[in-house]
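Here it is, the structure, as structure tokens.
As you look at this complex, bear in mind that one protein chain is not there, while each of the others sits in place.
Up next is chain A:
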Amino acid sequence: MHPAPSVIFFTTFSGLGFGLLFFLGLGFPVVTGWTAFAFFVIAYLMAVGGLMASTFHLGRPERAIKAFTQWRSSWLSREAWCAVGALVLMGLYGLGLVFFGTRWTAFGILGALLSMATVFTTSMIYTQLKTIPRWNMKFTPLKFMSLSLAGGALLAGQTDAALVLLVIAGLVQLYTWVEGDKALGASGTNMATATGLGNIGQVRAFEPPHTGTNYLLKEFVHVIGRKHSQKLRIIALGLMTVVPVLLLALPFSHLIGVLAILSHIAGVLTARWLFFAEAEHVVGLYYGKR
């Protein structure tokens, strides 16, 4: 899959933003006044900034509002509803904390649940696709949610929770890489089933339908980045989990906290780039590629 910067930026930062909102909504930490204001500004910049970025990959962003209509069948539509619901409820909750110094617990808890629901629905957009066996597994939602919670805990300054969640997220990430590498082979889809010619003999793509490139090859058959994928996996896991865990194990200071957050974000961006670049869409089989 083509690793579009807008989608990488969107999933990474909205994941972090909604993760932070989850912890704020549950009252970890309970903050009021200007401190609360700062926390909410960071969370909203990330969550809303990510959502805005996601509209950049649309062919017709001016019609984006229509994406709210198909919540009965479409995960993308459900994501839109959850995101708006979470942002509105958490906005009201934040209003109480910042301007009235009171904690409207119901708004906070509901907002926290909707924040996680948003991350879950985002992950389901990818998980539902049978055409991309690497994504079509139960661990994909777990990966998105564990990363969002780990990043949220880190941003919310919940060091003990962050330590545990970072390790869990790292392990889930590792597992999805190992399982993902086997997914296309295990899916049962190959050039023989794609063409239906397998019972005659070995199928080889002889000539593509066009001399130039096309939308399908650009969008679905991205092979350039896979060359360094093993090195990038080590870098991603190191920055995402190992470095922040080591930093959090040191005596806490704000500088160390900021360094842990920056390292984590860089790691998640790398892992998210790999999530797209490594994903093989079965349409590539028609071109004899993967």
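Keep in mind that, in the parts below, a contact is a pair of C-beta atoms (placed from the backbone, for glycine too) under 8 Å apart; a residue touches a chain by one contact, two chains touch by 3 or more; residues count from 1.
In this text, contacts and distances are computed from a predicted model.
Trainee: From the names "Cysteine desulfurase", "Sugar ABC transporter permease", "Xanthine dehydrogenase subunit D" or "Ferredoxin", which one matches the UniProt record for the unseen chain?
Mentor: Answer from the record: the omitted chain is "Ferredoxin".
Trainee: In the whole complex, not just what's shown, which of A:Ala67, A:Ala183, A:Ile235 or A:Leu259 touches the removed chain?
Mentor: The missing chain is touched by A:Ala67.
Trainee: Of A:Ile8, A:Ala80, A:Leu166 or A:Leu232, which one is in contact with the hidden chain?
Mentor: From the options A:Ile8, A:Ala80, A:Leu166 or A:Leu232, the contact with the absent chain belongs to A:Ala80.
Trainee: Could you pull out which residues of chain A are in touch with the chain that's been left out?
Mentor: Output for chain A: 1, 57-61, 63-64, 66-70, 72-77, 80, 125, 128-132, 187-189, 193-197, 199-216, 218-220, 281-283, 286-287.
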